[in-house]
Every structure is written in structure tokens, then in C-alpha cells.
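The full complex has more chains than appear here; those shown keep their coordinates.
Each chain gets a letter, A and B, in the order it is written, and its residues are counted from 1.
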């Protein structure tokens, strides 16, 4: 078959909502887009462990400590699923990780903000995971099979995380004056960065069009962001807190919330590597990887020895 | 009795402090699967600690809760073994510490599940499945690193040198252990010791690691609240929020 025919079959499947599977032919650009997007997503899970991991040792109750540990562990698990999904596209985990460490691959910029108080654990769960879910729910229907299936698993856990995050804030919002302040302060700091998680405006987004056509993405950045804002603007009332946007207000005719201008200068700046924690996050990941090299080597050497022994035993038995 | 309370706190403190130490690896493990594994162990241990603290709180009565016991006692009140408060060191140190402790905890819980104290028996029985996994996992790492590369063996030897002096205390019964063993069918430390030695010897053999000599001096003090200088730092960090905002719900 000619490329032209293969591409026709591919597009036809996309059209008819049949998932693309690892062994199917796919355009190079589709594969490249997926590798970029899935690995970026995987890295976000792994780097995302750090800002929350930062509060495990200081969690204010044993129950919260256990929940937080389990949550960060879930993120590690999500990273695993997603690295596996990139492997189905022919990119090894080591390659993917190297791209993270070299700065070639990106991860969600939100994790370049510091976690400064316990309330940040709540705000991350509620706002950051909340924003992530918007994206992830959509990705459950993405056109690439392994990615879509990984997303189904991930989505279940993430919505659990979001509820836990909200619960942390809810408890603070019913607590002492200091706790309430801590809660509002965290919302103030995480609100705008979480809106930026949806990426640039549709008018400025470089990858969006093609991704929509391939059904890798199924909603635009702006559509997802609006959904998120509409959801959060309601939930924040339950907390008795406010969102730090004087322009936020219900638009009766449009049936959505209008909101103020996002600081895109800050967005691009953090993407470029200038966020408060970019250096620190990558340094932590590299350190873990480099200091783990001898462990991985030893495990490989031991497995090799075992294999050799087993073969010898087999030979002798034969 | 108050010795039963002390004993329950001892069991809880061990699990909590090792859980706290292990959780320092979260996000920093040598490979993702092992990051998850050590975090999982951490989670199991904190779960056990919560069960024991809850039981201790019910014995103490009044305003005591699992959190007041974990967050509002000082370094001289914690009864955990010195072993579990030692710094993580490298992956060899962490897995060896886990192996020493899980072996101990396995044989301890094996007896405790038959205790006449129903609460302790129930917690031990439930935890035993977890500990069985911890023991297998940590044994495998001791073997893998002992019989891996030259570097991994050297690191395991250094870890043995570092941690062995903290293993004697496991088998030196404190007043509360003796009392509890007398009053309820508790755990016989001498039996644990024998089983522990057997297990360690067999894993070390498979790991091609030498057993330390008999005459190595053993540190003690944890059970009586005389710790190493590490514990104070662990508590300062762990208890920070509870100390800073007293009396709050979280």
C-alpha cells in the first residue's frame, strides 16, 4: 500500500472513532505529537510529586499524612502508565527521561511554583488536579488507544484527589482565623497559575489545530478553561472564600463566568524556565536519577547473574 | 495498665518513625517502581502506627487521640528503636534498615496475633500481610545489592557497619515488654531474636555478605526515650504545624 492509502485508512479510523493502536500505521507527525504530549504528561506526574512531596514530612495529622503519601504515590503510578504508553510508540523510558533532564521535554509549568503552606496541598488538589481533570476527561476519548486507556485509569484517581484537596480547604475554611487566612492565601496564589494550565489562548496555540483534527485533543484550551472556571466559581462559594479576580462575574446571556485577563507574560516566562522552582525541580529529578544509577546497575548485574545461573541449571538438567 | 500503654506506644512509635523516614524517599527513589514500593511501605507503617496510637489513646482516655500522641510528645517520650530513626543514607542503608526491622516486626507480629489482648492481636494479624511483603521486598534488595556489583556490595557492607550496632536493642526487653509479656500472652523477645538471627543469616548468605562478629558493641536507649541526635530533628519537622497552631482540626 502507498502512504496515501495508509493515511486514508488512518483518517478514516479517526473519523469513525476507532482507536489507533500501537501496531497500526500512523503519520510520523501524529506519532511525534503523541510522544511529545504523553511524555510531557508523564513528566508532569513525576515532577508533580515534588511540590506535594515537600509537605509529607510536615502533614498536620496522621490521616492527612497517609492521604498525601497515597496521593503522591498515585502520581508515580500515573507516570508509570504514561511512560508505558510512550513506549508503545517506540520511545524508551530512558530516552524520555533524558529529554526531561536535558530540558528538551517540558512538563506542566504549574509545578514550578513553590508549596509554601499546608493549604497549598488543598489548593493543588482542588485547583491543579481540578484543571488537570478537565483535560484528562477529554483525553479518555483521545484517538490513540493506549493513551485513552491510561487516561481512564488516571481520571478515576484524579477526581478522588480533587475531592481530597477540596476537603483540606473545606476543613481550613471552617477552622481558626489563621487557617481561614491560610486557605484564602493558597487560593490567591494558585488560581491564576491553574488557569494557565490550559495553555495559551486558542488564538495563540501552535499545536491545537492539528491535534483537534486527529482527535488527540477534543476540546480547545479556551473551551476547557471556561468549563473549569464555571465549575470552580461555584465551588468556591461553599468554602466561603473568593477567587482573586475582580473581573470574575456571571454572564447571564452567555451562561458562563466572564473573567479577567491572564498574565501571559508570567506564563511564557515560567515555560521558558524562569519560574520560582524550575531549576530546583529539575535538579531534584536529576539528583534522584544520578544517585540511583548504581542501584539500577546492581539490579541489572544481579538479574544477569541469575539468568546465567538459570541457564546453566537448565543445561545441566538437559 | 500503664505498661500496656507504653508497649502500645512503643509499637506505634516504631512504625511511625520508620514510616516518616521512608517517606523522605517519595519522589526521590532510584527508579520509579521502587519509589512506589518504598512509599507503599511507608504508607503501611503509618497505617499500623495509627492503629496502635488509636488503641493507646483509648487506653489513656480523656482528650488523647492518635494525633496528640504522634504530634504532642517530645523526643524524650518517644520509645522507638534507635534503628528506625537513623538517617536514610543511600538505597543500601534504607533497604538494609528495612530488612532488619521487617524481620523483627514479622516475628513479633507473628506472636502478637495470638496475644490475649484482642486489640493488639487484631492489629498484628492485619499488619502481618503487609509486613510479609516488606520482608520479602527488603530481603530481595539486600540480596540484589549484596550480590550485585562491586559498588553495591561495598555500599551494603558500609550499611551493615553503620546499622548493625542498632540491632541489639531489638532484643533487650524493656520494663514494659517484660511486664506485658507476663500479663498478657505477648511476645517473647528471646524467640524473636532466634528467628531474627536465623533469617538474617540465611539472607546474608544468599547475598554473599558476611555476618558481623559477635563482639560488636550494641547501642541502646530508644525504648527508654534516650535517642540519637537524629530524632529531635525528625520531630521538629513532623510536629511543626500542630505545634504552631495548637488545638486546630486539619
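By our rule, contacts are C-beta pairs under 8 Å (C-beta built on N, C-alpha and C of every residue); 3 or more make two chains touch, one makes a residue touch a chain.
Treat the numbers as computed from the prediction; the structure is a model and nothing was measured.
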Chain copy counts across the complete structure file, not just the copies drawn: A x2, B x2
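Basically, only the chains that are shown with their structure count from here on.
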Where chain A and chain B are represented by their mean Cα positions, the distance between them in whole Å: 34
Chain A - residues contacting chain B, complex: 46, 49-50, 53, 56-66, 69-70, 72-73, 76-77, 79-80, 83, 118, 168, 171-172, 174-176, 178-179, 284, 287-288, 291-299, 301-302, 305
In the complex, chain B residues that touch chain A: 16, 20, 23-24, 26-36, 39-40, 42-43, 46-47, 49-50, 53, 66-67, 70-71, 90-91, 143-145, 147-149, 151-152, 155, 237-238, 240-242, 245, 248-250
